[in-house]
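Pasting a structure here, questions to come.
All protein chains but one are shown at their positions in the complex.
This part shows chain A:
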Amino acid sequence: MSTTAEVPAGELTLGAALNAGLRQAMADDESVILVGEDIGALGGVFRVTDGLRAEFGDHRVIDSLLAESGIVGTAIGLALRGYRPVCEIQFDGFVYPAFDQIVSQLAKLRARSGGRLRIPVTIRIPCGGGIGAVEHHSESNEAYFCHTAGLRVVACASPADAHWMIQQAIACDDPVIFYEPKRRYWDKAPVEPGPVPADAPALDQARIARAGADVTVIAYGPAVRVALDAATVAESEGRSLEVIDLRSLSPLDFGTLTASVRKTGRVVVVHEAPTFCGLGAEIAAEITERCFHLLEAPVQRVGGWNTPYPPARTEEHYLPDLDRVLDAVDGTYQY
């Protein structure tokens, strides 16, 4: 992982932007503590917590035991005691041992208490493929958590946004599942480290990453870059794509989505997770209900195949790429 020193002034990698966001959140609020496997001296396997232990001490940057249910379960207890734990799950595929604590406990305690309890726990999960990893290191499991009411699920896609979103997630009084696109950790862009500016989009708002007129391409996390690249190519072919970075996967910002569909009448949803019962299915259904009369074509989905995530040497055929996105864009003109 690059450190801030290795990138041009004003530019940060997404990983460094998250690191700066965590630092800001910890400086702003004493009750923020980080918990996770190897996040202390090592700075996490992706170095997102690099240097934070040296700065805030080992009582606030805690190397957890090797037990995911324990990480989330004890975070719930810490939150009940007034702390704001930020958990790091080392890889997407290792969140399942904590599944019960997340969906049955974390998500439900507020409702169960009749609105009396607040459980401000943030669970950071590096997500998605594209880094040539071994099994269980490339998964997109957002649909499991989006299906559970009581959780907010968000995914960052760009350095500046990651910097703000992590602070917003930590400040949020609801539990937040925070997805970090691991193959974008090294992407660089200008970031002004500091508190979230007043005009930054709220945690549950989508963002128009690129304005366009002909087709709305909805993406999140690692797929936003793919959608933007597709838009660049499409432009040279005379088509104007509007790319929406969802940011919030639950709740979904249908205001922004339907406003875009009103302009374009054509929609493509892109994500890495398998399309079957994936977020794209929900988006397609909801847009169809809301905008049936505006649509020129059925909503197209581009996603991972409905198979387990494949071995690294084949992942380029699994992950939605620019060509598959453009193909789906073409598809919306076939009606």
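Just so we're on the same page, a residue touches a chain if its C-beta (ideal position, glycine included) is under 8 Å from a C-beta of that chain, and two chains touch if they have at least 3 such contacts; residues count from 1.
Note that contacts and distances are computed from a predicted model.
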item: Chain left out of the displayed complex - its UniProt protein name, from "Fe-S cluster assembly protein SufB", "2-oxoisovalerate dehydrogenase subunit alpha", "5-oxoprolinase subunit PxpB" or "Acetolactate synthase"; value: "2-oxoisovalerate dehydrogenase subunit alpha"
item: Residue touching the undisplayed chain, where the options are A:142, A:174 or A:272; value: A:174
item: Selected from A:86, A:252 or A:319 as touching the chain missing from the view; value: A:252
item: Per the touch definition above, residue among A:65, A:134, A:211 or A:277 touching the missing chain; value: A:65
item: Where the unshown chain meets chain A, residue by residue; value: 33, 59, 65, 67, 69-70, 72-83, 85, 97, 100-101, 104-105, 108-118, 149-150, 152, 172-174, 204, 251-252, 254-255
